[in-house]
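Structure in structure tokens, see below.
A single protein chain has been omitted from the complex, and every remaining protein chain is retained in its original position.
A, B and C label the chains in the order they appear, each numbered from 1.
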Amino acid sequence: MIKAAVVGATGYAGAELVRILAGHPGVDLTMITSRQYAGERLDAVYPALAGQVNLVCEAYDPAKLGAAADVIFMALPHKLPMAFVPDLLAQGVKIVDLSADFRFQDIAAYESAYQPHSAGELLKESVYGLCEVYAEQIKAARLIGNPGCYPTSVLLPLVPLLKAGWLDPATLIADSKSGVSGAGRPLSLATHFCEVHESFKAYKVAQHRHNPEMNEVLSDAVRAAVHITFVPHLVPMSRGMQTTVYANLKREASPDDIRTCLETFYNDRPFIRLRPDGQPPDSAHVRGSNFCDIGFRLDTAAKRLILLSAIDNLVKGAAGQAVQNMNLMFGLDETAGLLPVPYPI
Amino acid sequence: MIKAAVVGATGYAGAELVRILAGHPGVDLTMITSRQYAGERLDAVYPALAGQVNLVCEAYDPAKLGAAADVIFMALPHKLPMAFVPDLLAQGVKIVDLSADFRFQDIAAYESAYQPHSAGELLKESVYGLCEVYAEQIKAARLIGNPGCYPTSVLLPLVPLLKAGWLDPATLIADSKSGVSGAGRPLSLATHFCEVHESFKAYKVAQHRHNPEMNEVLSDAVRAAVHITFVPHLVPMSRGMQTTVYANLKREASPDDIRTCLETFYNDRPFIRLRPDGQPPDSAHVRGSNFCDIGFRLDTAAKRLILLSAIDNLVKGAAGQAVQNMNLMFGLDETAGLLPVPYPI
Amino acid sequence: MIKAAVVGATGYAGAELVRILAGHPGVDLTMITSRQYAGERLDAVYPALAGQVNLVCEAYDPAKLGAAADVIFMALPHKLPMAFVPDLLAQGVKIVDLSADFRFQDIAAYESAYQPHSAGELLKESVYGLCEVYAEQIKAARLIGNPGCYPTSVLLPLVPLLKAGWLDPATLIADSKSGVSGAGRPLSLATHFCEVHESFKAYKVAQHRHNPEMNEVLSDAVRAAVHITFVPHLVPMSRGMQTTVYANLKREASPDDIRTCLETFYNDRPFIRLRPDGQPPDSAHVRGSNFCDIGFRLDTAAKRLILLSAIDNLVKGAAGQAVQNMNLMFGLDETAGLLPVPYPI
Partner (left out) sequence: MIKAAVVGATGYAGAELVRILAGHPGVDLTMITSRQYAGERLDAVYPALAGQVNLVCEAYDPAKLGAAADVIFMALPHKLPMAFVPDLLAQGVKIVDLSADFRFQDIAAYESAYQPHSAGELLKESVYGLCEVYAEQIKAARLIGNPGCYPTSVLLPLVPLLKAGWLDPATLIADSKSGVSGAGRPLSLATHFCEVHESFKAYKVAQHRHNPEMNEVLSDAVRAAVHITFVPHLVPMSRGMQTTVYANLKREASPDDIRTCLETFYNDRPFIRLRPDGQPPDSAHVRGSNFCDIGFRLDTAAKRLILLSAIDNLVKGAAGQAVQNMNLMFGLDETAGLLPVPYPI
């Protein structure tokens, strides 16, 4: 059994990690931490877990974590992980960090979007944990920068087609829509019930911090600098994310060409599901699961491809992909712990 | 492995049965039927199941069902099961029927609420599948009338206290609130999105068919005729049910008396969770799980007890309890297949 | 034109007052205050109002308010109004206070539920602004304690039947359900989107501060001490409140008796709508309006009456009733400014 710990277990992503790890057949969840709730049982914070998770939140203690765990999931706001990770790595544990701190190869890109990086030397070895694209590197890594939810939903449909040369990289647009849990548990007027319910709006238009993260991976895919126009929107629902990507075709393509390209790239990957023609992905279909559903349609009049994806922002967009990364790093079946049958509705 | 079949697999309760049975370690789900979708894959109807459930819906065929299954779950509207069950039983299978057809001992009570019963002789042997109350009878049964969602949420908090003589049976009132999935998948204006969203209302006030079902079990608990006042309400959410029960105390009681009574009755039962004082049950805490959360408070000025319960209407209120019944009937661990960790939010 | 001011205009009830007063044909809205947003335009806080409300929030200034207004609406948390009101009254203005500070006749009842009262001498003259019950006193008042939302929804269906002697006052139970806007705009985990959505729960069971407020008015109705059991619940919607009241009949009653009693009491009152038999009130039907819809059903087997009501908690439960009080105090048509046609859905 792999011993695992979750740092920051009382945030939404942290609690979702506990849900998944508590049901993982190859994992022994040995320690969880929470600054705010140290000393309290996790099921006092999340009563849904009562009767199944008996853990008590502890204060952050790197030595204790190092002793308790083979792998540590960091579910903290960015800036904290870069301070904590070097010490933890030094104790020989592997780390999956859910913040942005270790997602970038280019420290300048990180620093322009976030803040000065205090552990920049680790960016050389950290691996971007987009499992379906970087599986080989992930298997060899000891430090994973787990992808953001928006980048996951944008990159999975886009990377295969970009790599195969079907799309003009200068024309990329991603219009994403996220459930409210993406903003986490911290209180703000933006997530106050009455301000969100019966409301739909864009936010951080072409200014979201996930934009440079996408740019870096897209650029890697085509070996040239790519900028994608990215607009996130807030949906009055708790979980789920849907992204619609627009791109001009570089050369004529049929629906079969597109489908073949995606099927070939994702041939053996268990969490990618291509939707039938004319049935766009629905965030409800992936709720609670680690699947990414992908669909597409050609707008032939405009010589433009429309790609559609749906994920659960807390699962494939956060905790689920983090566990998938762990599975790859430790040589487990990639799906271990990630296949309880999702709710049909 | 127990071979199981689901008749009526494309309704909401049927699909939920498939979800649970597909993840059940002791079950081989061999056959599913659907009148409307015969010949189609279930995951075409419920795309959430794609990649995990590969079954094709078949037409109803009793001989084939009898050959394919040790246990058959009937998830059909009432009236159909009474026509089908005798033949199926004759083939030696066990049956858990989710309709009202086999919930009543008193055929007159059934017929006054529903319609003439064509298999009334089976009511003598059928067992009311409220697992925490009738476990012993369930273990010996071959035909279970799986309880209604409302009765489950009303009876579980109430039966122990009634049996122990704390409550005046003439004063029982249950005010229940259900998510919209309780109305199932058939189309109606009452479940049309815009008619439900941002709406809260009572319906079938003191006229709901689950009322005589509750009366029969409550009467059995006190060995005297009991009538409970029951008002159901519709909540603008998909899953979940919360019930608030009011009853006058027959004699003075302290909070400890009430808690002790409930704890004693449910001592070893894995799906009942008593909430801490001052923390009423929340439907969100039981979403997707087979738990019934129970809380209470004494209104001492009125010498009245307030009991509160929360269940997922599709799980403990339908498919989950049905599987729990199967577990009991076949000598499996009562929790088998019913403990994937629920979503924290 | 009556000059009106709103103190606390940026809370939900305050903003709703502005909405109604800005469209009121007999009112000139001259001043609004907000501690948090002083100096900012109200439509920067509530962009829905842009293009129709051009007011800038000011700091609280009693002299300026006294000069600017004939009537002042206080939409502040309790405790503040008792400090402010004496000075304002001294300047000759009339006041409708939406907090609890002037709702009670019995200072001890107030102080047991809230805190010591610093302006208790005003309780003798302040009038409880339940317009359909205390209209005559309201017309003569200079200080109104505007009723709480829950008491409004509980008292309107109950008072006529209690006064007419149909109901046993020892058996009163109110099970209320409120939209989230009832908790106002202050941030809390209890109103965080993901904690509320797809959730239904009771809170402050038999402990809510509106309980003594109801008790006082109910006691006044029957000239004897009455205690009602009251349980509030939170509905995952923004606006709206539905209450189900249970009471034992003192003597046999027919549906016609009940309907006649309610119709007689509310004969000429424009905001009470009796629902047809078998069609319970729905919070969606009163959204945005000052109506209180009332329905009922006899549970004859239990000799019990079930009363049902629906209001918009921000309108009839707060701002609308406050304006209705002003209309009565100033001799305007009771409906002035309160009858824009509500949304059909």
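Basically, a contact is a pair of C-beta atoms (placed from the backbone, for glycine too) under 8 Å apart; a residue touches a chain by one contact, two chains touch by 3 or more.
Every value quoted in this text rests on a predicted model; they were computed, and no experiment measured them.
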{"item": "Hidden partner chain, touching residue among C:T30, C:S99, C:S153 or C:S181", "value": "C:S181"}
{"item": "Selected from A:T33, A:S99, A:S283 or A:Q324 as touching the chain missing from the view", "value": "A:S283"}
{"item": "In subunit C, positions touching the absent partner", "value": "12, 15-16, 18-20, 22-23, 46-53, 181, 197-198, 238-239, 270, 273, 275, 279, 282, 284-289, 291, 293, 339-345"}
{"item": "Contact footprint on subunit B, counting only the chain that is left out", "value": "12, 180-181, 185, 187-189, 191-194, 196-198, 236-238"}
{"item": "Touch list for subunit A against the chain that is not drawn", "value": "170-171, 173, 175, 177, 179, 194-195, 197-203, 205-207, 227, 229, 231, 233, 235-242, 244, 246, 280-284, 287, 295, 297-299, 301-302, 304, 306, 308, 310, 345"}
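Keep this in mind: only the chains that are shown with their structure count from here on.
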{"item": "Reference subunit A; chain at largest CA-centroid distance", "value": "C"}
{"item": "Type of subunit A:subunit C copy interface by residue overlap (half), same or different", "value": "same"}
{"item": "Length of the line joining the C-alpha centres of subunit B and subunit C, rounded to whole Å", "value": "39"}
{"item": "CA centroid of subunit A to CA centroid of subunit C, Å", "value": "46"}
{"item": "Multi-chain contact residues (two or more partners), subunit A", "value": "12, 181, 197-198, 238"}
